[in-house]
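Of the protein chains in this complex, all but one are displayed in their positions.
Right after this comes subunit A.
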Amino acid sequence: MSRTDWEVVIGLEIHTQLNTQSKIFSGASIAFGAEPNVQACGVDIALPGVLPVLNKGAVERAIRFGLAIGATVAPKSVFARKNYFYPDLPKGYQISQFELPVVVGGHIDLLVPDGKGGAYEKRVNLTRAHLEEDAGKSLHEDFHGMTGIDLNRAGTPLLEIVSEPDMRSSAEAVAYARALHALVRWIDICDGNMQEGSFRCDANVSVRPRGQAEFGTRREIKNLNSFRFLQQAIDYEIQWQIDLIEDGGKVQQATVLFDPDTGETRAMRSKEDAHDYRYFPDPDLLPLVIDSAWIERVKGELPELPAALSARFQGEYGLSAYDATTLTASRETAQYYLDVVAAAGAANAKTCANWVMGDLAARLNKAELDITASPVSAAQLAGLVARIADNTISNAIAKKVFEALWSGEGESADAIIEAQGLKQVTDSGAIEAIIDEVLAANQKSVEEFRAGKEKAFNALVGQCMKASKGKANPAQVNEILKKKLG
């Protein structure tokens, strides 16, 4: 059988829960974890005669998002009813936006890991983002054959962000989802808490023979709430579709669910009813009008965006694209890094980056701490970097000082260096004395070196460093040792 080269096509729909105080169309709270139905008011449970009133905070967050991705914020958008029956949707329709969404177009630039330790650049275009309300929750267990309904979540504001089918692998899909996740937290419109459902992904996946212009038939994987599941579900689905087609089958359009326990996707509902939502403009809501003054005000309040900051790190500090992207993964990390550089000096920006992404990140990871809770403050890390820069300590000793700072053994790098006598020895007389001792005690190595064994030299350097407890300046040791043996 001839092997077809398959191309994967992926588009994502991501529901981000907006971090407002109240619901999108009512004044009920959206705080997570409340007792069932205590945050479901008359509007949320659809009592007769109630009317929705749009939350300005939700609209403002949609504007922030539109500006952050370089999209058009629609001067006029319209709310529509999406009709379907389900017990956790008391009105019998979800208020959403259909023909005229609030955000149109835009794009996100990514660095996608290439799986070989490098990364490549990729632009993903966005189709639209629209405001809508969330549904309630159905609990199918433990109610003597009945279903329990909690409507606290009903009416929670969502921004559904729809991408173009621009992604060509699960790695690209995950990179896009991660970038979007970072961005919505950066501009503070969503808390990004995936366990609590604040950021949920649906993936539209299809395959086609490479070179074919038309897309294949897609299946939509619903409700993926972790980046790992997103990757697993897409990879499984791609293989499933390829196997099906190569076995002579045809992909049927369907909505599927991913089962994390088996790692498989399976069809969920029949297609005939699934997309027959009979949208029409909601007569309860007038068109949403956003004037340019409002957009300008929101623009003025936006923080510097990760892409701009990343470009600045590369331009001003000479960091690589990868380093700059890593340091702008979250606003907190970027701010910490900026604070370290501000205190240590821009000349040491690269060393600062290495410490923030290296030892600090590793230590935080291990301790499962957020950078905002770091035991080593930006000022303390800057103090450490300064002592490396002025040759007071070597990199090896710096790691020791960092550990001491982490465990709170001293207020500052200087205090620890002083208290533990870690200052680098740069006095050549003192280094010479150490070397003489080492040479006297290691005649064998000296002879080996003279006999042409290069390795013996490194062994001697090691002995000198050990004798100085790591404090001798390694460059000076090398130089003086060479002279003495030469």
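What we mean here is this: a contact is a pair of C-beta atoms (placed from the backbone, for glycine too) under 8 Å apart; a residue touches a chain by one contact, two chains touch by 3 or more; residues count from 1.
The rule is short, and it goes like this: contacts and distances are computed from a predicted model.
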| item | value |
| --- | --- |
| Chain left out of the displayed complex - its UniProt protein name, from "NADP-reducing hydrogenase subunit HndC", "NADH-quinone oxidoreductase subunit J", "Imidazole glycerol phosphate synthase subunit HisH" or "Aspartyl/glutamyl-tRNA(Asn/Gln) amidotransferase subunit C" | "Aspartyl/glutamyl-tRNA(Asn/Gln) amidotransferase subunit C" |
| Omitted-chain contact residue, chosen from A:281, A:303 or A:375 | A:281 |
| Which residue of A:14, A:45, A:119 or A:158 touches the chain not shown here | A:45 |
| Residue among A:12, A:119, A:149 or A:234 touching the omitted chain | A:149 |
| Identified contact with the non-displayed chain, of A:26, A:169 or A:326 | A:26 |
| Touching residues on subunit A - with respect to the absent chain | 20-22, 26-29, 35-42, 45, 47, 53-59, 78-79, 83, 85-87, 99-100, 138-140, 143, 145-151, 268-269, 273, 276, 278, 281, 283, 285-289 |
